[in-house]
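Left out: one protein chain. Kept in place: all the others.
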Amino acid sequence: MYVAAKGGERAIQQAEQLFRELNGTFDATFVRLIERHMPYLIDRVMGEGSLYAPELAALALAQTGGDLYEAVLLLRAYRSTQPRLAYAEPLDEAHTFTVRRISAAFKDIPGGQYLGPTLDYSHRLLHLDVLDGRDSAPASPDGATGDPIDKTGAADLPFDPHPPALTDWHRRYGLLAPLPDLPPHDPASVPDVTRDPIHFPAPRAHRLQSLARADTGGVLALGYASMRGYGMIHPTVNEVRLGYADVRLRHPVSGALFSAGRVRVCQGEVVTPAGSGSDAHPSTNGAAPPAALNPGFTATIGWNEVKVIAGAMLDLEMEAANAHPAHREEFVLYHTEAVEASGFCIHFKLPHYVTFNSSLDAIRRAYAAVQQAEPQ
Amino acid sequence: MAVPLMSPQEERNHVTFTALMRALSHPGREQRLPDTGLAAFVAIGDALVDLETSYYTPHDALAAALVRTGARFLSPLQARYQFYPQLHDQHLDHLRVAPTGDYVAPEDSATLVVGCVIGSGPAVELRGPGIRSAIEVRIDGLPAAFWSLRAGTLRYPLGWDVFLVAGDRVIGLPRTTRVEMIE
Partner (left out) sequence: MTLAELARPAQDYSYAFLDEFAKREVRRRILKAIAIPGHQVPYASRELPIARGWGTGGLQVTLSIAGPHDIVKVIDQGADDSVNAVNLRRFIARMTGVATTSDAQLATIIQSRHRITEERLREGQVLVLQVPDPEPLRAVEPNISLAREMHADADYALMWLGLYEQVVRFGTFMTGASYPVVVHQRYLMSPSPIPRWDTPMLHQAAHLTLLSAGREKRLYAVPPYTDVRPIEFEDVFFQVENQQGRICEQSGAVNKFMNEIPQPDGSMCYQASDTGYVEKLVRRARGEPVAIGATYYDDDGTFYHPGYLKEQEPDHR
């Protein structure tokens, strides 16, 4: 019986010891190996953990034996111990080194499409020969070796790592509503989902922040429901972008902007023709002529294309006037919170015998009341 | 792993907060702050405000001390934490417009920290949550209109909450406390 006995502390220690014995020990070298060789896993843990710290994410994965939800929780808990010292400047294209940028909307786009590092068009075959001791490096087309640029061959056009946003082009030609003309934002006044619980309808900042740190699987499940036909929109991927963004801060004394480092980021953008299906969007721009397209957007730290595409679709769905219950804002944002959902799920393992006893009492009382009421 | 220790500043914040929590839990009962005089106001400021909230005070030296917290200095119309080491008649207009929250979020309201003299002056009788039946306290050094202004501003659950500070003593006066003047 796991409640009883004075051995609670001993039980916990022994359970943890069993876990360690079963799963092996790890050291700093192993953590570095994970960090170097599992970047997409690291990105996912950092994204859902809301903390850009590849080394700590690798440590979290090592420590939990790869249990993703546990690793995310470790990172979030560590995050709670870190004070907020400054607010960074907003990220923009000009300060992001883009390595991958694709659009499904057009054959080519201003600034060009870059396939970048991806396995999208590779055959998903297990490299079984690695198990026989061969190197995993893919054979290059011409068998050449050398630096990675040489391996991929020279591009036809000069590579611009800072292409403009495709939506800028849409806006210039009236396909998207112009951005609202807002004064420069005090970063401290942006609603922050790690500080204020969400109220609905959520401020845009809260929605995007929630999606950025949402559970990838949860966002995919709800997003997929939309794609499969429960949604009312039929979007097109306007732009998916992966890159390294400068984290720019203002020096507290001189006020000068400086880069504190680069982080991996990605963003997904989908568009849908305005008024398509039954998704008549509530007009947000008053007298302005109706735009042709409505946009949906999600961005996150780390590279996680599934999440930003599914998230962008959900962003659009949440705007729809009569969204499916599973695509309403409150439903989506509450139920894709990785740490809350996984934590609450496993809390059902805790004893509940007091509450269970209490409901038994209510049932017995009702049963007695029924017997009493029956004619003798 | 060694148990983490409080820094002296953290300890001061903790002692101050504990006094405030007890003061609000037992309105009318004096609690002791770790500092006295203006430093008591600074201690309350340090314990409660930082760059995620806002403050107001008409007192220049106190304003200068609270800048260090990183909190935003806002007008009495907006500031969540307002410090009046000496509440003069002209400040009553500030209190009249201080945030009282709205019905969805009555907690979005001001907390007023007000200097006074405890133990002399007019007697008031307090009733409400935190008080077993009634408690009588004597408070001096406030504008005569303070109590009627408080009663007029309060629309429970809307209202502001008050800490009355005298030297190193503090009394809590949450919005739930009913105040009756004793002649």
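Chains: A and B, in written order; residue numbering restarts at 1 for each.
Just so we're on the same page, contacts are C-beta pairs under 8 Å (C-beta built on N, C-alpha and C of every residue); 3 or more make two chains touch, one makes a residue touch a chain.
Note that this is a predicted model, so its numbers are computed, not measured.
**Q** Touching the hidden chain in the full complex, which residues of subunit A are there? Just list them.
**A** On the side of subunit A, residues 2-9, 11-12, 73-74, 76-77, 79-84, 194-197, 199-201, 330, 334, 339-340, 342-347, 350-355, 357-366, 368-370, 372-373 touch the unshown chain.
**Q** In the whole complex, what residues of subunit B lie against the chain that is missing from view?
**A** Residues of subunit B in touch with the missing chain: 1-7, 9-11, 13-15, 17-18, 20-22, 24-26, 47-50, 52-53, 102-107, 109, 111, 129-132, 156-157, 161, 174-176.
As a working rule, only the chains that are shown with their structure count from here on.
**Q** Please compute the C-alpha centroid of subunit A, do the same for subunit B, then give the distance between them in whole Å.
**A** 42
**Q** Would you pull the subunit A residues touching subunit B in the complex into a rising list?
**A** 84, 188, 195
**Q** Show which residues of subunit B lie in contact with subunit A when the two form their complex.
**A** 51-52, 72
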